[in-house]
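Please find one structure pasted underneath; my questions will follow.
In this view, the complex is presented without one of its protein chains, the others remaining in place.
Showing subunit A:
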Amino acid sequence: MSEDVQLSHVCVDFGAFRAVDDVDLTIRAGEFFSFLGPSGCGKTTILRMISGFIEPTSGEIKIGGQNMRGIGPNKRPTALIFQNLALFPLMTVWENIAFGLEVRGVSKDKRKARAEELLRVVDLVGSGDKRISQLSGGQKQRVAIARALAVEPKVMLLDEPLSALDLKLRQHMRSELRAIQKRTDVTFVYITHDQGEALAMSDRVAVMSAGVLQQVGTPADIYNQPANGFVASFVGENNRVPGKVVGLENGMARFHTPAGLFLARLGPGIQVGSTAKLYVRPENARLTDAVEGDNNVPLRISEVAFEGSFINIHGHDAGGHAHIVQMRNDRDASVPAVGDQRGLTFSPEHAVVLADAGARP
């Protein structure tokens, strides 16, 4: 059913601008794979390259082992779901879904029957004769998915298809997409700048910045073991403290900063003498009454945000940098007041020293 997608040392140049820089990875058959990154990081270019609208400047793309160079988008075993869905407004719902079959010369009766089947898959039974303009955002979404599924693609490519939906629907469609992917066993390649979507749906995630792959891994890897500072700050919240590694202690880094000395895990490529940043997630940080000593960032509390199940405490350190500590909303939690002085602390295994973003090689 599904096929893998291999990107071998793929580069794309738009004039002097390098949009995709030596991306090398394999998307496994049947996998839900996401490219995550800020806008302009090259993720859409990758998607358009896999679908055939852009040819790589160098490197090659293989789908199911077959080199795709020179094969047009209408000849590839892929189906693309556009960010704005690009449904055909002048055709009915079923004609939209059956368009790919119409192209393949399937008879009208068979097309209609297949469209009905797919409407059942996406839970839209009875909407076949409606106009596209009569559908809600979520229904349009489903029609777009059905239209793409109709051509039985080996690889489904999705370009931020949920970005236009409201929050509730977006969350619902996440699990829906995931379910459809499991049911159809098609390789899904998903593009998003929304880390929540990428983490919640994907088997694996590739984080990109400025055309360069920063890290490829499972959502848990990406979140718990970020490869560099870019990944650590882009995926989830992180408190940052700049400084320098001055020594090692039981395999941990001794990290010297203006706020004092810290112990933390060593990130990839960090050695004694490296100038780097220490990262600790708000949920791994605690507040103490002590405002000096090692592993302690003295803070002045600037905001207490009640979020429901947890409370975000915002504060600024002596250098004016903002930090966040996340507290569970326990009955006995001692919530500080704005203006209080507290220390931000954490256990060394929860903090990591990382280099900045993986720069271009």
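By our rule, a contact is a pair of C-beta atoms (placed from the backbone, for glycine too) under 8 Å apart; a residue touches a chain by one contact, two chains touch by 3 or more; residues count from 1.
Everything below uses one rule, namely that contacts and distances are computed from a predicted model.
Undergrad: UniProt protein name for the omitted subunit, picking from "Aspartyl/glutamyl-tRNA(Asn/Gln) amidotransferase subunit C", "ABC transporter permease", "Glutaconyl-CoA decarboxylase subunit gamma" or "NADH-quinone oxidoreductase subunit C"?
TA: "ABC transporter permease"
Undergrad: Going by the contact rule already stated, which one of A:25, A:121, A:135 or A:151 would touch the omitted chain in the full complex?
TA: Answer from the full complex: A:151 touches the omitted chain.
Undergrad: Residue-wise, where is subunit A in contact with the chain that is not depicted?
TA: Touch set of subunit A with respect to the missing chain: 51-53, 72-75, 78-80, 82-84, 86-88, 90-91, 99-100, 102-104, 147-148, 151.
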